[in-house]
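Please find one structure pasted underneath; my questions will follow.
Here the complex is missing a single protein chain, while all its other protein chains stay put.
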Amino acid sequence: MGTHGDGGVARRQFLRGLGATGAVLALPSLAAACGNSAAKSGGRSTGATSTLKVGVLTPLGGVFETVGKEMRNGFKLYLDTHGNKLGGRKVEVVTADEGKAPADATQAGQRLIFSDKVDFVVGVVTSADAVALRDLFDQAKVPLIISNANVTALSTTAKSPWVYRTSASFQQQGASAAKWFYDNVAKSDVWVMADDFVGGHDIAGAFTKAFADAGGKVADSVFTPFQKTTDFQPYLTRVRNGGAKGVFAFFGGSEAIAFVKQYRSFGLFDTIPIAGQGSLADSAVLPAEQDDAIGWRGTGNYYVPTLDNPTNARFREQYTGAFDEEPSYYACSSYDAGQLIDLALKKTGGKTSDADALVDALEHPGEFDSPRGQMTMDAATHNPAEHFYVYQDAKENGKIVSKVIADTGVFTQPTG
Amino acid sequence: MGARVRRRAPVAVLCLVLLVVLAAAPYTLAVYPLKVLTEVLIYVIFAMSLDLLFGYTGLASLGHALYFGVGGYTAGLLAVHYTPSALVGLGAGLGAGAVSAVATGWLAIRSRSVYFIMLTLAFSELAFSVATSWRSLTGGDQGLIGIQPASLPGGTRFNGVLNLPTFYYYVAIVAVACYLLMRLVVRSPFGLSLLGIRENEARMRSLGYPVFRYKLAAYVVAGAFAGLAGSLYVQYSDFVSPDYIGFELSALVLVMVMVGGAGTLYGAVLGSAFVVVLRDELSAAFQQWEAVLGAVFIAFVYFLPSGLAGLVRLAGGLGRGRAGRGGGGSTGSGPGPAASDVDLTATAEANR
Partner (left out) sequence: MGWLDANAVTLVNGVAEGMLLYMMAAGLTLIFGLMDVLNLAHGAFFLFGSYLAFQFGRHGNNWLVAFGAAVLVGAVLGAILAVATRPLAGRGHLDQALLTFGAAFVLTGLASAVWGYGFQSVSVPSALAGSVSVAGHQYPTYRLAVIVAGLLVAVALFVVIERTSAGAIVRAAVADRDILAAMGVNVHLVMGLIFVVGAVVASVGGMIGSPILGVNTGVGDQVLLLALVVVTIGGLGSLKGALIGALLIGEVQAIGTALFPSFAAFLLFGAMAAILVVRPQGLFGLVHGTRT
């Protein structure tokens, strides 16, 4: 039995067995369908000419499904516009569900590595999933290209030769906003509001430090229960009573929607200037925020669909043509995840068999032709060196559009 | 006597076959199915521990993942800061599960029925918030970073890929040992008293049993085994995060026990294997797999009210003399599968 398709055969036989007899009795059929045993384990395909298998690991359901879909679309667009080839090899995509918790993600990751025997995996939305997957890929020596999860530690203390990121780290995003905020929003008595999770503290901490370096002063920080806050009123009252002259905020998903709406409906938008991480009013939440998003300024964005450069013009046209919606930064970084594999394999001549050469190629892929503009891989952090932009939402022809209002320059994840 | 032997013989053969299958697995299974089997065995311990509480004592908990997670964090923190020894982690997980179960069970078992369910849920949610917000210790929502690969007895290191068969045997031996230990517990006079409490608490109390202490003991034993399962899971995945304490895992393990058939131990084995593998297969096959999973649960309620264990009993004619279904435990009412239960109360009485 060949390497390819084993997983599929096993799955079908298995489900049939399941229907008939229940799980335990079906295990032997699974065993029969899989060629070699664990005791004499076989490796992934390594030839330079055979089909390249790439796993795409994103949530197929739940509240992050939309993000997952944009990531799948972005990666698919890179393949579609490059003859379905990466590094000269034809690509077979295996889709897997990141699920709702790290245990789901590792289960799916194991299936991709050991059953589907993929050569690369791209995707991963949440930071906890990324951390949980890190050891698995590190040990199996299969490259994981993270195209969202922003957990800082994977670029610092938990860096692995086998884990790369094409999005950005939390600290990078927070630090990139500080100088611009000082020049354009407020200089002192600034309050920071964020979700009480590691990413919230990373962004808030990096912002606070860089803001002090720029000459500003953060008065206080407010952290709200992670993924449990629907009502921001007590926090907003606290900020107002504290005499804030400016607010830097970071929320995402349904909390971003609630925050943006409530910041306006409790009357703070017109009295206390605010700006914050781009997820507050990005493509995932804009349809829900509607007019409440008008005027919002989002910082720390490595990509905004309205960026003016030739690569983005092409990317945006192709993406809207294929999927009938504006590309998001999730789509951009997943497009570039495909590009990273492509660039690296071109350096190794399509081979994945030489681990050292593959790692070296992933660390030094050269200049990207990215819709986000200038971008390189920072070999020290496995995280991009890239520009960060500030957008402001405005209404044009009945639609809310994020317009680029500033380029805050190139940032990398700070080391040490 | 002869009939008893004849009835027992097929069971013994089945057990032997199962042991052989377990022992041969690394030689017949590829890496991925062997990993799934390892994971199933860990869930088996976890589900059996809840069965002890739910199926045998009638205490349906919706916060059992608390002890799994506490065991996991304990083993994980030991492996980050002190020692990668798997056995030390295992023992510490067991101890941590027991200690946290004493602290919370002491408060929880004062409540009954749905209030008990909600109080256990509250404790696990509070622990979830602690794990999320105590970032310096736990790593917060992103989970604990830097767990060293487990060092198994004999010195081999399991790193997720290398030495998987050794790690599998380690888990399998622990799982079989846990099964035998829990079987010993449920068949002991103590275990029979638990059944008596499940069926008629007032009667047991009037007979002079210290019901509160018995329930607490059951709660602590269940917590200890859950903690042990949690430490194994962390050694298996080199990772632990607040989700290991959360509501979804608690609900999942309760479903495993119910689908398998509560109050039988081997039902928990079947249930955890079924749910783990079904989830895995469905999520790889359908986008809407959760809806399909929901439909399967509904089908179980209508067509297999005694769970997979009931199916096995039906097929093997092994039903007689076994503990009745425990699903009714939460209501503490109803004669249920009456004959055997009355016997059990009587036995408990006789054993005093």
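A and B are the chain letters, set down in written order, and residue numbers restart from 1 in every chain.
What we mean here is this: a residue touches a chain if its C-beta (ideal position, glycine included) is under 8 Å from a C-beta of that chain, and two chains touch if they have at least 3 such contacts.
Please read all numbers here as calculations on a predicted model, not as lab measurements.
Chemist: Out of B:A103, B:I298 or B:L314, which touches the unshown chain?
Modeler: B:I298
Chemist: I'm checking contacts with the chain that's been left out. Which of A:P225, A:G349, A:G366 or A:G409 qualifies?
Modeler: Residue touching the chain left out of view: A:P225.
Chemist: Out of B:V80, B:L126, B:V176 or B:L216, which is the one that touches the chain we can't see?
Modeler: Candidates B:V80, B:L126, B:V176 or B:L216; residue touching the omitted chain: B:L126.
Chemist: Specify the residue from the set A:K179, A:K209, A:K245 or A:K261 that touches the hidden chain.
Modeler: Considering the complete complex, A:K261 is the one touching the chain left out.
Chemist: In the full complex, which residues of chain B touch the absent chain?
Modeler: On the side of chain B, residues 60, 107, 110-115, 118-119, 121-123, 125-126, 129, 132-133, 247, 251, 255, 258, 288, 290-298, 300-302, 305, 327-334 touch the unshown chain.
Chemist: Give me the chain A residues in contact with the hidden chain, please.
Modeler: Residues of chain A in contact with the hidden chain: 61-66, 196, 222-226, 228-231, 233-235, 237-238, 240-241, 253-254, 257-258, 261-262, 265-267, 284-285, 287-290.
The definition used in the following text is that only the chains that are shown with their structure count from here on.
Chemist: Where the CA atoms of chain A average out and where those of chain B average out, how many Å apart are those spots?
Modeler: About 36 Å separates the centre of chain A from that of chain B.
Chemist: For the complex, which residues does chain B have touching chain A?
Modeler: So the residues of chain B in touch with chain A come to 21, 25-35, 37, 39, 129, 132-133, 135, 139-143, 145-147, 149, 159-162, 164-165, 168, 237-239, 241, 243-244, 246, 248-249, 269-270, 273-274, 276-278, 280-281, 283-285, 287-290, 308, 311.
Chemist: Taking the touch rule as given, give the residues of chain A at its contact with chain B in the complex, in rising order.
Modeler: Contacts found on chain A: 7, 10-11, 14-15, 18, 22-24, 26-28, 30-31, 34-39, 41, 60-61, 96-97, 99-104, 106-108, 110-111, 114-115, 127-128, 131-132, 135-136, 139-140, 151, 153, 157-158, 196-199, 201, 225-226.
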